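In this view, the complex is presented without one of its protein chains, the others remaining in place.
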Amino acid sequence: MKNLFRLFAIICALVVFTVSCASSDESPSVVAADDAPPLEVTDNDNCPTLTLATHDSFFVSDGVFDTFTADTCIKVKQVAAGDAGQMVSAAALTVDNPTADVMFGIDNTFLQRGLDAELFQPYQSELLSTVPEALQLDPEYRVTPIDYGDVCANYWIDALPGAAPSTLDDLIDPTNANQFVTQNPETSSPGFAFLLATIARYGDGWPDYWQALVDNGVSITAGWEDAYYGEFIAGGGDRSIVMSYASSPPAEVIFADPPIDAPPTGVLFDSCFRQIEFAGVLAGTENPIAAGQLIDFMLGTTFQQDIPLNMFVYPANSDAQLPETFENFGALADEPLTMTPAEIEANREAWTEQWVEIVLS
Amino acid sequence: MTPTPAQSGLSVDSLTVRFDGHPAVNTVSLAVAEKSVLALVGPSGCGKSTLLRAVAGLVIADEGAVGWNGADITNKPAHQRDIGLMFQNHALFSHRSVAQNIGFGLRMRGDDRLTIRQRVGELLDLVGLVGFEKRQVQSLSGGEAQRVALARAVAPAPALLLLDEPLASLDRARRVELNAELGALLRTLGQTAIYVTHDQHEAFAVADEVGVMNAGCLVRVGTPTEIWNDPQTEFVARFVGHETIIDYQGARWAVPAAAVELVHADEDQDDCCRATVIECRFEGDRCAIKAADAQGTVFTSFASAAKPLGTHVLLRLHHDRFALIG
Partner (left out) sequence: MGVAASALPMVFLAVFFVWPVANLIWRGLGDDISRLGEVLTGERFLRVIWFTLWQACASTALTAVIAAPLTWAIANRRFTGRRVARVLVTVPFVLPTVVVGGAFIAVMDRFGLNDGSLRLRHTVWAILIAHVFFNVAVVVRTVGGFWSQLDREQELAAQTLGATPWQAFREVTIPRLAPSVWSSLSIVFLFTFTSFAVVLLLGGPRRSTIETEIYRWAVTRGDISTAAALSVVQIAAVVALVALNQWLQGGVAATSSLLGDRAIAAKGRRQRVAVAAAVGGTGLFLAVPVVVLIERSLRLGGNLTFENYLSLGDRVRLLPVSALDAVANSLLFGLAAAGIALVIGGMGAIAVVHGTGAIRHMLSVGLLLPLGTSAVTLGFGVLITLDKGWLDLRSSWWIIPITQGLIGIPFVVRAVVPVMRAIDPSMREAAAVLGASPRQVRREIDLRIGTRALVTGVGFAFAISLGEFGATSFVGRSPDQLTVPLAIERLLGTPGDLLRGQAMALSVILMVVTAAVVLVGDRVHPGDGGVL
């Protein structure tokens, strides 16, 4: 036993060493620029603490919520668990005894499920006036739009066999045979968005379009990573068109080393499906007023302007300023394809089953 | 066989142990007085090891009782009995050194390190293995392992020490030598002990009393001299080494080799019988000779020199040395 204790002592030492190494590194970071100065946060026990449930892809810059706490004395505790689907399903299971006060990150493809499960209680933010009408999908104000972005096909400019694709129909053109890779709508959020895009565009004719894609050699992966990094040129693959996001080109520029002036990829705007992310006050919260204040904060310019470079989506508040890279390379479709949450939820199972029949059988 | 109520020492009362319904030990009663050594002998499978394990508390008795100094310990777990056991295969802890093996029992009862180290040193001295503390038990020879096992068993100075065929794994010469050492050691320590063996010579050499077991039953208990001179049953007589059983004057007698004399041809031959040598076993300083008489009865005797098979010899039987077995 003595030796076991010794082993654990060594591991403990290793942990302490790593932790101290990690935390002693206080040199200004090259990659993450934390612009927000540290704020004096008054510690007041009477201030409520709100729990904010998010999906795993939620990021804000350090100290952003400190501004909120400094203004309102409300503290924010973030809890992330899984992707948006996991988050909404988990919330639906715990609707009687919710784990949080506010939820962020439910998008228009899952919205109806959340509304049907009666996850939210209404809150109408005054800042909604700054948000374009097209983003406000719930007339009862149970959820508030926070950000949006487009799921679009990207192409590697230097690797295309022909001219850059400009319409959905270009993807079934023989010139682009064996060039396109997208994701399984049953396991991937962009994959599902693209299926919805084709249904929004072609209506009842969508199965024919997919049959044509199959005939033209479309490749299907389980998730975004193995499409973008596995089969797309970016990761050493041999396909030049991939289902990704309109914000992928700016990310390619921001996270390039050595720096580059222009992204190597372009966006096929005709294929874009609009994804909108919402926040909502969870039914049963003990602090509905504070929860409303948090929604207001998330719609305010401080938070909104922090969104693009952390989550690579666009702020819902039209007063928010965009970072330079987004102004230069980021783009949104002028007329993105859309569909109502109710229609999506009502047909999800039937459409995906039919898709499996056409594409995978 | 009536149970002997013992005020001091071990008492076993009508003990029965069954395996799958079959009694391995069958209503055995015995007593071992303090500071005395009882040897249990018997053929393989007679139940002597099981009896020992029941006394140690390693097997649960189906019936009967075990007592120590008048107190009933039948239901006491092994580790609370203060009884030591030296295993047939030694059961040394392969993952520990010699010193750790010997000191184990002392550590279990909470002795401090210094006391343990001192005591281990004493015991290694006692068994003649000074300096073996750090040795791994797997590197020990059979004799060394046996000594370590003995030292380990006696280290906590148990009230009763049980030895289960302790010399079984040794060669004959070592066995005789260690058997004598062991007997002397037990007496020096004043150790109450039960010594299980299948070899009657070993038993006679170490024991104050010998118990003979057969098929789960204790068939005879007595001092070595009593058993040798008065085996009482044919089984005991044969087991202690009386090979010849004869009917004489309406009774059955065991004829030990000492009662059979080889007579030289020139001696008075009136009371002798004629026999033919059928086996001659050379034992170094003497020969064990088996000779058959006209009726086919085989007698054993000793001669100073070998005799060829088929030689006719004269045997004189000393009737006063016969043992009556009823």
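The letters A and B name the chains in turn, as written, and every chain counts its residues from 1.
Methods note: a residue touches a chain if its C-beta (ideal position, glycine included) is under 8 Å from a C-beta of that chain, and two chains touch if they have at least 3 such contacts.
Just so it is clear, the model here is predicted, and its values are computed rather than measured.
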Which of B:V28, B:V41 or B:A56 touches the missing chain? It is B:A56
Where the complex has a chain not shown, which of B:H79, B:R274 or B:H318 is the residue touching it? B:H79
From A:I199, A:L309 or A:A331, the answer for touching the chain not displayed is A:L309
Tell me which stretches of chain A touch the chain missing from the display. 1, 3-4, 6-8, 10-12, 14-15, 18-19, 21-23, 25, 29-32, 51, 53, 56-59, 61-62, 77-83, 85-86, 88-90, 92-94, 97, 99, 113, 184, 186-187, 220-226, 228-230, 234-236, 244, 248, 251-252, 254-258, 265, 309-310, 312, 348-349, 352, 359-360
What does the interface between chain B and the hidden chain look like in terms of residue numbers? 53, 56-58, 77-85, 87, 89, 91-100, 104-105, 108-109, 134-138, 152-153, 155-156, 162
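In the analysis below, only the chains that are shown with their structure count from here on.
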Just the number, please: Cα centre separation of chain A and chain B in whole Å. 85
